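Accompanying notes for the structure given below.
Of the protein chains in this complex, one is absent; all others appear in place.
The letters A and B name the chains in turn, as written, and every chain counts its residues from 1.
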Amino acid sequence: MTTRFFGAPVRRNEDERLLAGRGQFVDDIRLPGMLHAAFVRSPYAHARLAGIDPSRARAHPGVAAVYTATDLGEYWRPGPLIVPPPPVAGSVFNERTQVPLVKDKARHVGEPVAMVVAESRYLAEDAAALVAVEWDPLPVAAALEQAARPDAPRVHDDVPGNVAAHVRQQKGDYAAAANRAHRIIRRRYRYDHGASMPMETRGVVADWDSAAARLSVWDTTQAPIAIRNGLAEMLGLSERQVRVVAPFIGGGFGPKIMLFYPDEVLVPWAAMRLGRPVKWIEDRAEHFFSTSHEREQIHDAEIAVDAEGRILGVRDVFLHDTGAYDPYGLTVPLNSQCTLLGPYHVPAYDSTFTAVFTNKTLVTPYRGAGRQHGVFVIERLLDAAAHDLGLDRAEIRRRNFIPPNAFPYHNEIIYQDFEPLSYDSGDYAPMLDKALDLVGYGRFVTEEQPALRAQGRHVGIGVVCYVEGTGIGPYEGAKVQVQTSGKVSVLTGIGTQGQGHFTAFAQVVADQLGVEIADVEVITGDTDQFYWGAGTFASRGAVVAGNAVHGAAAAVRAKALATAAKHFECAPEDLVIEDGKVSVAGVPDHAIRLGALAALANPMRGAVAPGTEPGLEAVSYFGPESGATAAGVHAMIVEVDPESMQIEIRKYVVVHDCGTMINPLIVEGQVLGGVAQGIGNAFYEKLAFDDQGQLLNATLADYLLPTALEVPHVELAHTVTPSPLNPLGIKGVGEAGAIPGGPLFAQAIEDALGLPARGIHLDEIPLSPCRVWELAATNAGTE
Amino acid sequence: MIGRVRVRVVVNGVRHEREVEPRLLLSDFIRHELGLTGTHVGCEHGVCGACTVQLDGEPIRSCLMFAAQADGAAIATVEGLAPAPGELAPLQAAFREAHGLQCGYCTPGILMTLDAFLKAHPHPDEADIRAALSGNLCRCTGYQHIVAAVLLATRRNA
Partner (left out) sequence: MKPAPFDYVVAESVEHALAAKRRYGDEARFLAGGQSLVPAMNFRLAQPAVLIDLNRIPGLGDVRRENDVLAIGALARHRTLEHDPNVARHAPALAEAATYVAHPQIRNRGTLGGNLAQADPASELPAAAVALDASLHVRSAGSERQIAARDFFTGVFATALEPDEMLVRIDVPALPPRTGTAFMEIARRRGDYAIVGIAAVVTVDDARRCVRVRAVLCGAGNSPVCLAAPERVLAGHRGSEAGFAEAAALAGREIDPPANVHATADYRRHLAGVLVRRALALAVSRAEGGDPGGWRGRPAGRITT
């Protein structure tokens, strides 16, 4: 088998449609008689619902219905727990999930209290303004530390101290490590991630065909199969009666795999009741409240090191803001807890977190999914230790790397896949070397920086490392079929939000079956076509679905060869597959098109041997025994204007290892997109809440996404340590670029302004020119 | 008092005439009245640029205009860029070649911005391109491959 496409920067199958404006997104769905929904939402972060009167809204022309919690009857219930808590002994977990419409009290600004369905979105919004709602405002648990106090206002009346969860994980003996330490450095860190802000907001269209008794739903979800199964159960339908389609999706990044948002649950229900299709498209103003965020953690962390800067142990106690509900369990703080260990040998670790309910939008994974927070802590601790011991920033990291002969490396504590954290493969020192080389580290530190400083310029460099657990289970599946036309279809369940599945999976199949990429049709995200799988999240698409596709393609290849062998009366080993044909090796005239083989394999008359399966089709499932560990090093040179504290990134380098790459161009695109989000998180994006839980910057004018002028040109390099955990050796890459931006910016800006020498440390993210000025310019500092 | 308003527009060379409410946004008119869903809506506050179309040759935010205001205008949307079905314009082809799109949602607005920009500035450097792009948000690509696509397209034109 020749490998023509796997590993090649193949251009994407899906692009022609998207470039011509013919990609179908959820708001492009138009159905006859379609109605439009709008929601009435709480203006308060915490308020009791004292009364609601929809009568004027119901009477408004063009309104088909207005629903409140009471109208839902039995259908009203809190959503399911999507991710249970991890099996960590001694953990506390208080499950409180979101409700379709507020019944007793609103727990965050924007929580929906009524749904209006009308002939147009314009009319629905007119009518929504006529719904009279009486609120009794309650004290607000807004800020994380305040919400964690025992006497704080309770987001859930029966959960004191707003404790959503409490988890402690340990490895080794930290107390002993601290006793032996040459130095212990303690710091408090605040890491505030932000909102994913995809360019396409969320949306749902539902159509109940009562004649066929079938419900069709189009949803901007990253997990159409889970939505189908859940909706069927909630609506009392069989799974086979429900079809969920995730069409082209304009960016997911995580919050679109939060499942059973109120609208996802209500729009199909309304469609069934009204007997007309219903569409709801989230507008950007709502998106700030009605789609999940990631937000703040506060860490009190300490690192114990020996005189050479080697880590003896780390202890960390942190608070995690989970928002008003916790349906997604503890994925985010667990990732923080685990990813803190990084590419380093940390013999003793004692990590405790408390997830805290607050009166804000719920927190579920957003690209990085809590890894950022952990990476910030360990990288900053190492920088603090390096400064304390007079060590170079790269050297202290190098001294602590897990050596290449130590894999699989067992970190013991429980990861987000509920398995003990284990790194499959990796080789970190060459990545660091490559990054230092690409960024010109040695020359910068010894020559360029001193020269620029002598000119009065403030330039600094940052170098940070991280690992990323990717490609976790449970599993994905794929079905590959050769059609009689010779075209090959690939069906999977995971959907797509722009990461190139239509092409990457085609590459895997094209090589196995000797066809052109353009002849492989990938169908994904339609539960009528394929309905087993968990969805796209946690950097697992290529790894898990990719390997399932590989397995199915390999099985089809075997069937094709077996069928052709019977046809040519030879052994399968005597055959070659290429250019869409199977032929006898060395006898090119003895060839049969794959399409013809498919027809041969599906006789319409006659007898077949027992155990024969029709056609050239196979289904395969892949479930890794544990996740594959990707890794990266980012390095950046930044110049800071000491008057305004505005920055200019002079150089940005990424060295990345995601194992074997199916399509390097797509991999690059993922890393670059992640870097942009990392830059946004580090220096531009902050969800600014006041003490009443009001979001002060709920528009794109004030929630600042990086533009082409804020994101620099990035130099990328790769190293490859294949994963031994899957046949293709792939590791995930979707989140990588977004993970280390925070500590990178903190380190480089500190360096540019010479802050550590003044006793000033940047221990929080996001930063901004104003914040840096506050910390640096006004603080005289002592050392 | 005027109830509905008559709007006559030429879109991608095709005449349309409709009677609409004055408050109907041009973006909604293009997408839902005319069924040209290639133009996307990202924010409705004029910031993200996904809804950018060309009005009498100039790129504008269609979410910040009422369809009623466009009476008599010529509008160009992404559907009009390709020379024929199944073909791509050179700029679009360059985007494909350079992986200048991922989810594709911001892409039509960016194409309409760049199409006008390149007509006025056929040989931009990277800094010029990034400045021209600064009014269009992309959350997927980090912009680098978009810049590469434009440089590729302009090199091919040179």
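General observations
FYI, a residue touches a chain if its C-beta (ideal position, glycine included) is under 8 Å from a C-beta of that chain, and two chains touch if they have at least 3 such contacts.
Computed from a prediction, not measured in an experiment: that's the story for all the values here.
Screening A:Ala50, A:Ala451, A:Leu696 or A:Ala757 against the full complex identifies A:Leu696 as the residue touching the chain left out.
Considering B:Gly38, B:Gly80 or B:Gly135, the position touching the chain not shown turns out to be B:Gly135 (whole complex). The chain not shown here is touched by just one of B:Val5, B:Ala74 or B:Leu151, and that residue is B:Val5. Residues touching the missing chain, restricted to chain A, are 121-122, 125-126, 129, 283-285, 643-644, 646, 684, 686, 688, 696-697, 701-702, 704, 706-707, 709-710, 768-770, 773-774, 777-778 (touch as defined at the top).
By the touch rule set out above, chain B reaches the unshown chain at residues 1-3, 5, 21-23, 25, 28, 44-46, 49, 52, 55, 58-61, 63-66, 68-69, 113, 117, 121, 124, 128, 131-132, 134-135.
The rule is short, and it goes like this: only the chains that are shown with their structure count from here on.
Centre-to-centre separation between chain A and chain B, using Cα means, comes to 29 Å. Touching chain A in their complex are the following residues of chain B: 21, 23-24, 31-32, 35-45, 47-48, 50, 77-79, 81-82, 88, 92, 95-97, 99, 101-108, 111, 126, 129-131, 133-147.
Interface residues of chain A facing chain B in the complex, by the touch rule stated above, are 9, 11-12, 14-16, 18-25, 27-28, 30, 122, 196-201, 248-251, 253, 283-285, 497-500, 665-666, 668-669, 672-677, 699-701, 705, 707-709, 711, 713-714, 737.
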